[in-house]
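For this view, one protein chain was removed and the others were kept in their places.
Now for chain A:
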């Protein structure tokens, strides 16, 4: 209610720009890399996506929380965002599946947020200056003091975070219907929808900790290997396991972080995008078919591979299979054997969607075909 509106809060960017708003979610102070997400639906999936670990997410859609939260749409065991920035939080939840209000959920999980700021101004700032560290506080009223603390925070570049979000113990997601394959899925920050979509295709998914070795993988009797999405800078990750997988010629499929690692394993570099791709409306062209998919993205880093020619690697010939039509960023890689047989592939975006369009779900079928050996 406007009269007894929530306490004031401030958001300070590392370059000193200050936004004044109101406390949202948990009271207190938080820090992280400020990034913006342009999705108009799916905030619950976004909040629970481990790839957002250590990031303060700015929602460009003004009204957040309208449909509350429900028991089905979480993508992992908790909310991962380091902080949450919205313009107009819902005062009333309205949806038949909702079990509670978003604001309460944020508060209970200790997620510090800020509302009632010019999120578009903030977004334009991040677009022009690039993603940067920021702090949100409902306890500190002096922006300069908060700025000092912002500048003490570690940068996202060079951050190794997979370990922080991964499961400590392996678990199995059983195949639905007749079991056709077994897949070892390394959890670098995996989203629940990924094993679900595999299971729907008759795949028994063994989700393993990020630290799993080739032997751990072999131990599951895997027909194929999957590396998930996840937070952090791919440059910090160790790709020896993945290289061993490729050397062993196990069918491989990677998503997001799993695409960046695949790139590095093949000898490509990775780099940080100015402000990344975060949204569910991104046009990606599948260069093998020339068709465009509208896809869900959440990445701040990308693979640096040549678009115009294949690259010879120790494991075969690698080509860029998908590009983002907005900025020509590499969105997918393909590895073929000398005889042209597909050995491994990966995409930078999210075929599992959640949130987002289902246009790219066919990639999970491609993975089963790959394991069936008919590609």
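Criterion: contacts are C-beta pairs under 8 Å (C-beta built on N, C-alpha and C of every residue); 3 or more make two chains touch, one makes a residue touch a chain; residues count from 1.
Just so it is clear, contacts and distances are computed from a predicted model.
Of "Hydrogenase expression/formation protein HypE", "Competence protein ComEC", "Carbamoyl phosphate synthase large chain" or "Anti-sigma K factor RskA C-terminal domain-containing protein", only "Carbamoyl phosphate synthase large chain" is the UniProt protein name of the chain excluded from the display. Checked against the hidden chain, the listed residues A:26, A:355 or A:371 yield one contact partner: A:355. For the options A:137, A:241 or A:282, the residue in contact with the chain missing from this view is A:282. In the full complex, chain A touches the omitted chain through residues 1-3, 19, 36, 38-42, 44-45, 60-63, 66-67, 70, 72-73, 87-88, 90-97, 117-121, 123-124, 127, 279-283, 285, 290-292, 294, 325-326, 353-358.
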